[in-house]
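A single protein chain has been removed from this complex, and every other one stays in its place.
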Amino acid sequence: MFPKNCWYVACTPDEFADKPLARQICGERMAFYRDGEGKVAAVEDFCPHRGAPLSLGYVEDGQLTCGYHGLKMGRDGKTTSMPKQRVGGFPCVKSYPVEERYGFIWVWPGDAEKADPSEIHHLEWAVSDDWAYGGGLFHIQCDYRLMIDNLMDLTHETYVHSTSIGQKEIDEAPVRTKTVDGEVRTSRYMEDIKAPPFWQAALVANDLPADADVDRWQVCRFTPPSHVLIDVGVALKGEGGQEAPADKRANSIVVDFITPETETSHWYFWGMARNFKPEDQALTDQIREGQGKIFTEDLEMLERQQRNLLEFPERTLLKLDIDAGGVQARRIIDRMIEEEQQAEQDSNLIKTASA
Amino acid sequence: MFPKNCWYVACTPDEFADKPLARQICGERMAFYRDGEGKVAAVEDFCPHRGAPLSLGYVEDGQLTCGYHGLKMGRDGKTTSMPKQRVGGFPCVKSYPVEERYGFIWVWPGDAEKADPSEIHHLEWAVSDDWAYGGGLFHIQCDYRLMIDNLMDLTHETYVHSTSIGQKEIDEAPVRTKTVDGEVRTSRYMEDIKAPPFWQAALVANDLPADADVDRWQVCRFTPPSHVLIDVGVALKGEGGQEAPADKRANSIVVDFITPETETSHWYFWGMARNFKPEDQALTDQIREGQGKIFTEDLEMLERQQRNLLEFPERTLLKLDIDAGGVQARRIIDRMIEEEQQAEQDSNLIKTASA
Partner (left out) sequence: MFPKNCWYVACTPDEFADKPLARQICGERMAFYRDGEGKVAAVEDFCPHRGAPLSLGYVEDGQLTCGYHGLKMGRDGKTTSMPKQRVGGFPCVKSYPVEERYGFIWVWPGDAEKADPSEIHHLEWAVSDDWAYGGGLFHIQCDYRLMIDNLMDLTHETYVHSTSIGQKEIDEAPVRTKTVDGEVRTSRYMEDIKAPPFWQAALVANDLPADADVDRWQVCRFTPPSHVLIDVGVALKGEGGQEAPADKRANSIVVDFITPETETSHWYFWGMARNFKPEDQALTDQIREGQGKIFTEDLEMLERQQRNLLEFPERTLLKLDIDAGGVQARRIIDRMIEEEQQAEQDSNLIKTASA
């Protein structure tokens, strides 16, 4: 279950730099490519001629060309030409609203008429020179909501990531969750502790001592449909935590765009944005490599959790205080799905009445 | 959906030279072996004792011997012996009419009583010393009819095989399809063109200049149940095309025997027969290798087309002029299936009436 009338991160430009990209999103099979004007396009990955995947073709004269028999497709899903054929009556395939922004391609898998690019959240870290970003993509065999749960409950760091970002103090610090203006925020503050290895390295990278006493924070922010941005960091003890001067802290934003593929699989775009030493590409690479290793530790847990849930469909899971972030995020998602279903029913009623 | 009362190519003799061969054809699980008189036999791959696959056994004293407990099976599917057992009452398994001809094993997966070996088409290239043949076998995960479509519409060469046998002129030449006496024939003629790389090599092999201006032809012939033989070649421009003298052309027959395994998979016996330099085995090997590489290019397209069609079962595909060969071939296949179903119904009616 996923809402479809919203913007998801679909891919990054490098993924279709050489040839079209086949990617299923929210159950929709899409082919991504760059058209004649350099604009990204996404159409259903199904040639109206014989059903071949258009993504096996290539772009010629700015048009997606089927690699089987040469049909050419416009970005609106209408066939524009085919050798020796009149294509006026060819059936149209779906096209999907797409936007290239912040280094990602965003797609609207639902009702195209409702797509409004202004609804894509502003991401300051993606446009400001004060920030650097590095990230990657995982294809994970579990419901995207299990990943949201994972990221909204960071107590798992103590267990899954015990050698890098986890530490016993996470467990022991109280956690607060609230939903404000459609954003779910789960916060945890740990004061007067030692930084775990990943943050020790970040302190050093920011010219601070690895063994300093620090205050640590984690503020997870879920925004629909399925983005989780997490303010994380450590500051020298008593210097104001998140509000400490820049030379007294090391902090970053963990970036998580979580895009459903099917009911039980998703695309996970993970990364980290930081606003210290943004020009240091070697540091960016080093952080990405470290984060990639850490986030890989979640995969087996999530995929086997999914298999367990499929095996025991009748079981009710617990909803503890630490789970409140995921619970409230799912509430927002459920409401979006209901609204879409209601809108569809209303639309059908209108069609019936006017028929 | 496939007709079963007809001859299909099942395998080649080398495939069961050392031990029995398990192969599923039209949904029937068969074990192929050579009996005591050196004749090929095919029985259901199911031991009546405990259901072990007979193909895991061996041939002893000319009889297929189950490799689990030693039951011996006759070519008629009747158990002939088993150590220390009386086998008279053992249930019979199916046996299948088989013929070894033209270097292939032909099998009749349907009603054995209707099998008539004289219905196997004569293949002159397979028996004449003027011809040489080389080929191979692919196991492909798609409906066998998608392969028929593929071979009856060679415009795909321009796209799928652009570096070998494809060229833009294929697209531009008109195509004609007609059904005569149960054979569907799709023809395309291209005049005054340059040969593509594969045919340049063939010209050279036939002592003709690679860069000559040529006339090219492609005549695809479908015969039921699912054979496609294609007359292809190039002749020096204006020398009569297909009718040009042997020293003015390079031509061959593309041989395609397409045998259903399941509804969504098939065995593809491909090859090429040529009547120039038939004694040149090195040339045969070289052509087979080249053809194998070219035909491999179709596999991903066909298998992903199949998955797309399964994903979108309700879509209607287009039937353009270039698709007429496949369309008319399917019409013949559909009629065969209907006739088989009708005959079965009639037979059931007779049984009921006489009961």
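Every chain is named by a letter (A and B) in the order it is written, and numbering of its residues begins at 1.
We take it that a contact is a pair of C-beta atoms (placed from the backbone, for glycine too) under 8 Å apart; a residue touches a chain by one contact, two chains touch by 3 or more.
This one's a predicted model, so the numbers in the text were calculated from it and none came from an experiment.
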- [ ] Decide which residue listed in A:36, A:174 or A:238 touches the omitted chain of the complex.
- [x] A:174
Task: Selected from A:123, A:253 or A:322 as touching the chain missing from the view - done: A:322
Task: Residues from subunit A at the interface with the omitted partner, ascending - done: 149, 153, 155-156, 158-160, 171-172, 174, 300-301, 304-305, 308-309, 311-312, 315-318, 320-323
- [ ] Kindly note down the residues of subunit B that lie in touch with the hidden chain.
- [x] 29, 45-46, 48-53, 56-57, 65-70, 82-85, 90-91
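Assume only the chains that are shown with their structure count from here on.
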Task: Inter-centroid spacing, subunit B versus subunit A (mean Cα positions, whole Å) - done: 48
